[in-house]
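Missing here is one protein chain; the remaining ones are kept as they sit in the complex.
Should a chain be cited, it is by its letter among A and B, assigned in written order, with residues numbered from 1 in that chain.
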Amino acid sequence: MAHLVLQGLTKRYGPLTVLDSVDLAVEKGQLVCLLGPSGCGKTTTLRLVAGFIEPTEGTVRVAGQELSRPGSALPPERRGMSMIFQSYALWPHLTIFDNVAYGLTLRKMDKAEIGKRVRAMLAAVKLEHLVDRYPGELSGGQQQRVALARALVVEPQILLLDEPLSNLDAALREEMRFEVRRLHDEFRYTTVYVTHDQAEAMTAADLIVVMNQGKIEQAGSPEEVYSRPRSAFVAKFLGGANVLTGRAVDARRLDIGAGVVPCAEPVFAAGAEGALSIRFHEVRVSDRPAAGALPAKVLRQTFLGSTRDLALALSDGTALRVTAAPDLAIPADQQVWVALPQERCRPLLA
Amino acid sequence: MQKLLGLAGAMAFIATTALAQSPVYKITPELEAAAKKEGKLTIYTSVDVKVAEAIAKAFESKYEGIKVTVERNGAERQFSKIGQEYSSQIFNVDTVNSSDAAHFIYWKREGWLAPALPQEVAERYPKGSFDEQGFYAPWRASLSVIAYNNKMVTDAEAPKSFKELLDAKWKGKLVKAHPGYSGTILTATFQISRDIGWDYLEKLAAQQIMQVQSSTDPPRKVVAGERPVMVDGNEYNVFLEQAKGAPISIVYPTEGTPLVIGPSGIMKNAKNPNAARLYHAWSFSKEAQQMSVNVGGLRSFHPDVVEPAGRTPLGKIKLMKDDPVAVDKQVEQIKQQYLKYFKT
Partner (left out) sequence: MTAIALNEAEQRRSLAGPDLSGLVLGATALFLLALIGLPVGWLLAYAFSDKAGAVTLANFQALLDDPTLREPLVTTFSLASLVAFFAALAAAPMAWAVARTDLPGRRAVRAMMTASFVTPPFLGAIAWEILAAPNSGILNKLWRDLSGADEALVNIYSFGGLVFVMACYTAPYVFVVLTNALDRIPADLEDAAGILGAGRWKIVRSVTLPLALPALLAGALVAFLQAMILFGSPAILALPAGFHTVTTKVYALFQFPPKPQVAAAAALPLLLVTVALLWIQGRIIGRRGFAVVGGKAGEPRLLVLGAWRWPVLGLVLLVLALPLFLPYAALLKAAVSRIPSGPFDAANLTLTNISFVFLEFSQTQRAFANTFILAFTTATAGTGLALIVAYMAARRAAPGAKALEFLATAPIAIPGIVLGVGLFLAYTRGPVVLYGTLWILFLGFLTIELPAAFQQLRASFRSVHPELEEASRILGADRLVTLRRITAPLLKSGVIAGWCLIFIGVVRELSAAVMLATSNTKVLSVVIYDLNESGNLGAIAVLGVAMLLVTFAVVGLANWVAGVGAGIGIRKT
């Protein structure tokens, strides 16, 4: 049985439904990323797991034990979890040592033992030289590591991370992404990680859960979610994609107006409406016609250094975005031909 | 003294029946020992705080080991306070002295007083000046007098009677204490309204008087020059100011001067009954009474007490008659009437 199980989890504030019947199972030692735009319910889910709020419907279970249900939630301090906050929430009146030791002092551990563990943990995050400093004297990245150390040192049942890297600059964020993954590989705590950044999710997660408007859109391994998006939202949110809609000719082929496009899997009902997605870089563009290629017109082209970004219109006006090789310099208004490789055209289920 | 004796007869207002046990007692070594064992005493009094503290200090030094706390309030406020405390079962006060003799009628009726008549009072004080059952005895007497600042007003200009105070030239020049606060002034207001009439007070109210609370305050205001003339106030405070060399002179008005008797008694629920009895008996001794006269400027009922030179003897002053029974009955009416005229 899974370690953390959410069942029918719903949270409403008055008429507003923030979270709508979410089911999720996380295996012990897994790192799951809740990914989605702001307001999708991912932070609410995290706070429900932490016990800061009570569900309107549904339950939260850990190791088979029910922790939250409507009208009753074990308070956060009894859950044996720990959490890393968007603001890091380091206590400015305590030293780095005292910050990290805090959770252990609550567990009535003797002083020597606390000292040993705190130092070991600070070593693991490479901050052992800063024990006596105050948080205000540390850089953003260092503060982030202290927050990690403080959360990890208590050996939580479940580790919760709420957009932990969103306050860092781009370079530091990339470094910390790998750091989080490294520490997870080292300690193997069951972890729920909330982010709106797909790169973070891709790097860190064992399981990505894409959320939108209070619901789970799709859950799966990073590869699975990226390469086989099941909905237009997932396709667009994760990496960006063209979503083309039309009427199914048969189970495999879709008539998108400008032409009929064969897809990777046979899932359509003939005559019904359907949609497919194809990533920007998977579209092939040529200035010469080829078999099966659709004619299109260049609306705008932008040189981005390593790539070239093209905005095209198919013959029926359907817009298409393409990431092409940088040396493909085609001026605006020129006619081109685009090929949509069958194995890259993913039929969407929703 | 003869005159005071006669007037003090007014104190004999309650017919007395013989008690099963005589309330008469005197200071014995046993009483002294029991009092020292209690070690403390709380006096509620309306006499001037410095006089009260001086007499308390004399008692403390005579009977070492008894710590005296003096709680000084205006008689009327003291009366409210004791009422509030007793209705809440708080028995702070051991012995009480009030310038409003009517209070003792009330307290006796309520059964709050303990019978205790010092032998010296029973034997030496004028008959009729004290309660035969021993619930209270006249610890002090004083007069409410007119006085003026003799640097601001010449003796010739000074008013000779209450009626003269209604003259337009005194407008804005008078200071007066308040019967809602001071027992002395309540008593005096009663006597003046009885003997001169309320219309006098009504006209007085139109004189833009300065209204203070305690009857101890007008002499201070006159000495400070805040107002040249006081309409009423304690004679003894004027004596005290004179002793300090302050420019203040007394007028005993031709209509008569209100006499205010300030009895003392012991509370039945006193926490320190022995210390209270010791103090009570001592405070009526010649020693203590002479001190209250010399140091406090008060008048005494003790026959052996000698009036200091320079003070007009009581016998030479036309006095108004004290009538605590009537005051007890009319207190609310007096205050209402006063409020109507004086607005406070």
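Criterion: a residue touches a chain if its C-beta (ideal position, glycine included) is under 8 Å from a C-beta of that chain, and two chains touch if they have at least 3 such contacts.
Given the structure is predicted, the values throughout are model-derived calculations rather than measurements.
> According to the contact rule at the top, which chains on display are touched by the left-out chain?
If we consider the entire complex, the absent chain touches A, B.
> Consider the whole complex, including the chain that is not shown, and state which of A:L34, A:V154 or A:L314 touches that chain.
The missing chain is touched by A:V154.
> Which candidate, B:A35, B:I66, B:V93 or B:M291, sits in contact with the chain we can't see?
Checking each option in B:A35, B:I66, B:V93 or B:M291, the one touching the absent chain turns out to be B:V93.
> Tell me where the left-out chain touches subunit A, residue by residue.
Touch with the absent chain occurs at residues 50, 52, 75-83, 85-87, 89-93, 102-103, 106-108, 116-117, 120, 124, 134-137, 150-151, 154-155, 157, 160, 186-187.
> On subunit B, what residues meet the omitted chain?
Touch set of subunit B with respect to the missing chain: 42, 44, 48-50, 53-54, 56-57, 68-74, 76-77, 79-81, 83-85, 87-90, 92-93, 178, 180-181, 209-214, 216-217, 220-221, 223-228, 244, 246, 331-332, 339-340, 342-344.
In this section, only the chains that are shown with their structure count from here on.
> Where the CA atoms of subunit A average out and where those of subunit B average out, how many Å apart are those spots?
The mean C-alpha positions of subunit A and subunit B differ by 91 Å.
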